[in-house]
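Every protein chain except one is present and positioned as in the full complex.
Each chain carries a letter (A, B and C) given by its place in the written order, and its residues are counted from 1.
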């Protein structure tokens, strides 16, 4: 079984290596990552809406609380509600050698600065013949939370279709911290998608009783972009999933274990580049692949992984590649409707079951 | 073999049913479609940059020449360079029951109005509980022509990931006219992607010697959204491709025929919804699938088709699913570089050959 | 600061209509907040208390077949434009009987029958879309006018600029109503713009603009009436800046740490309902009893709406998969 050394072996469900316990939420881990990187490198700064106003929110999800006091409002820069200016400022500053962390509150609002991301950030290095780089890190909260069609999208897949960008989706505090630090040090633009219900700032209830903390060591570490994590070993089927859906897959895996189905659950962590090596090694073992995400089905990142598998591992497969994703509709707000759209543990379970019967 | 009746049987390479010859370029066919629809329905109007200025261009590719004189500049509306206003105006007018055809010149500039397209046009019907609709048709020229990273993209795949939108990619005059008329009559927002080098306005040379005209009957017809066209029958491998790449696949097919490889070449015409029935029927026959597009590989529409095939036709496949696409880089301008990025006939041929050896 | 509202020339009927409009929104919002705290409503809320005079004054000056666009803070706009209280309340509950069938929710309230596009929760999202409403009315010479509500924070968005400029150039029948409540979420406007009055931005588009006391329903109504007439006459859009204040936090759970209690107090002294009521009774346009009776009526309407919403069925889960398209499409087959 090929997976990156030193990680999968000692994993607990939260995903962190064992060691003296220091459990943080994702929000805390991200805050720590930003603070460490700002401390280490004075080129790093934050820029966005409601990020540093005294008495304010510390960003839409409270992640930045305390940072303005520590680093000053010159490096935690509040902006007008102007996504193009925010993203444009980040691109321009990055071109000049800075390491901006722009913030537009919800991933849904990235559509207001697509030109800056797709036409500028992603292409500047190439257009310049490799002379310039755009080391920015855009953090993008995704995921439904009964806020309707314009505040719950998971648009990460769009960006996997943009050469020049990198796209990561950490799902626990350990990897969120480690990969964010890698992203800040990366010379290319990185979009970091985080799931709102996993921040942990509101407690477990919001995420359906999940423990949203994970062990985060005191000592500094990086987690590389492009490396997947095997969250659970199994031999019956390979399950690749991110964010809240990952936890639903893990729950499904536990329940299915009683039925004799042993899922190998993989958190890809990075979508672009994706660690297909780890995933294919698992598929070689299990002969079955199910991909699950909260982003909508058609054209989602699961399609790319399925396509690659169908090209490179067709003959390893004993059954069709199955995807479980949000249905191809905008997000409704009524809880009963919302739950019908996004992948539930039940739906995942029944898909895995039917896949293992094939 | 299941494909829509009445089409595949009588097809010539241009794709039109046989009949008295009246050969038009795509540009002419589109102009005719718009004129007919404007004549038929006074809710239809054009709105965009440089579309109607006297002495001007008739749109960036001359498609609208003559229309202002015929329909008046109230219905061929020139705008500021304001993609958000153009798309927003189209969304708003469509909500009020009009049938706008907005134009932003190049598909690359859609990134300036992504919010209007993705968050508004695509979601309004759903958010309103089905009470409102957004019948707009956005025509989007795509494809490389030595203009570099920001004037040659094929971003159609992004929009296949947006529930609520429809996406079509006609590649010849017959289908371009028929599907554009269907799009105008459709109650949902439709994005029509057309390849610049196939317009035919500049003659064959630009498109590498292709005959860019096709028979377009005098009498009115519609071509439905969601129906594929079998452009060439064959038994060795199914090739699905759009736009200029479709013609390269057809050329490759002719050349490979001499080697005993008979390609079945399918023009999907619509990407969302896609006529997988026709494609799967072909795959059932050939057991091999190659998908080709000028859009970049990772996350392109070929991934979705591959994923669906790997789910629904895995056991029909005798070989891995192969994709030929633009490499995952921004577009360079130097001809030698540009040609190295987009799928060439040679590359297509060698991929098909190697696929048929498997 | 708290100039009395000029109710001269206001008929008793019209006065009570306006007063009722204000009270309906205030009571609705206060009740909704309680229901939210009790866990009856999903998601989040952006409330409208304090700004009622803007919605009511504006919509009262519009024709019933005029249309509005709204924002993430749409409850007041919806009620003022004529979305039924039942439909609005049921939508907040996510019920099948909601004005959007439970698909829209708090941030997307709307109803074609009332002339309200589902509210657009993208800041300034309505500012580009509204141009199409105006364009449709102009192209078909319907005499209708479109009104776009937006906050002062929205004026820093590209959509504000493109929308207003396009409307100006095309002389579209549109009224742009900016509710300047001084904050975009936690951020005070003066940190995001060197001009203090949003109205000063209109000159860049050759558009006339007017600052109006947004806590004075009569003043707002008058300004919009003039702007509507201008729009309907084919003379193009007007920008009205209503200076106002939201009494509540930006969204539920906002402790308002970024503004002072003194400032809040000052603005509460200009409460648009208290002030209007006082003016009416002082001028003798209405008496205390009439106002109280009206409040009682509103309370019943509200009780009924809550009852209706509570007793309404949840949407059928299968409904989640309808309405993305006019006719279902088969790729992305939903399973």
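We adopt the following convention: contacts are C-beta pairs under 8 Å (C-beta built on N, C-alpha and C of every residue); 3 or more make two chains touch, one makes a residue touch a chain.
Please read these numbers as outputs of a predicted model, since none were measured by experiment.
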Chains on display which the left-out chain touches in the complete complex: A, B, C
Sole contact to the chain not displayed, among A:34, A:53, A:67 or A:89: A:89
Option touching the unshown chain, where B:43, B:151 or B:248 are the choices: B:151
Touch with the omitted chain, as defined above, among C:160, C:245, C:276 or C:308: C:160
Where the unshown chain meets chain A, residue by residue: 45, 47, 74-75, 77, 79-80, 82-98, 100, 115-116, 119-120, 124-133, 163-164, 166, 186-188, 226, 272-274, 276, 308
Positions on chain B where the hidden chain makes contact: 49-50, 53-57, 78-85, 108-109, 111-112, 145-151, 296-298, 327-330, 332-341
Touching residues (missing chain, whole complex) on chain C: 156-162, 165, 168-169, 191-195, 200-201, 203-207
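Methods note: only the chains that are shown with their structure count from here on.
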Chain occupying the most central position, where position means C-alpha average: A
Farthest chain relative to chain A (centres taken as mean CA coordinates): C
Inter-chain centre distance, chain A versus chain C - centres from mean C-alpha coordinates, in Å: 36
Computed distance of Cα centres, chain B from chain A, in Å: 32
CA centroid of chain B to CA centroid of chain C, Å: 41
Residue numbers of chain B (touch at least two other chains): 115, 119, 126-127, 163-164, 272
Per-residue multi-chain contacts in chain C, two or more chains: 98, 102-104, 108, 120, 122, 125, 158, 323-324, 331-332
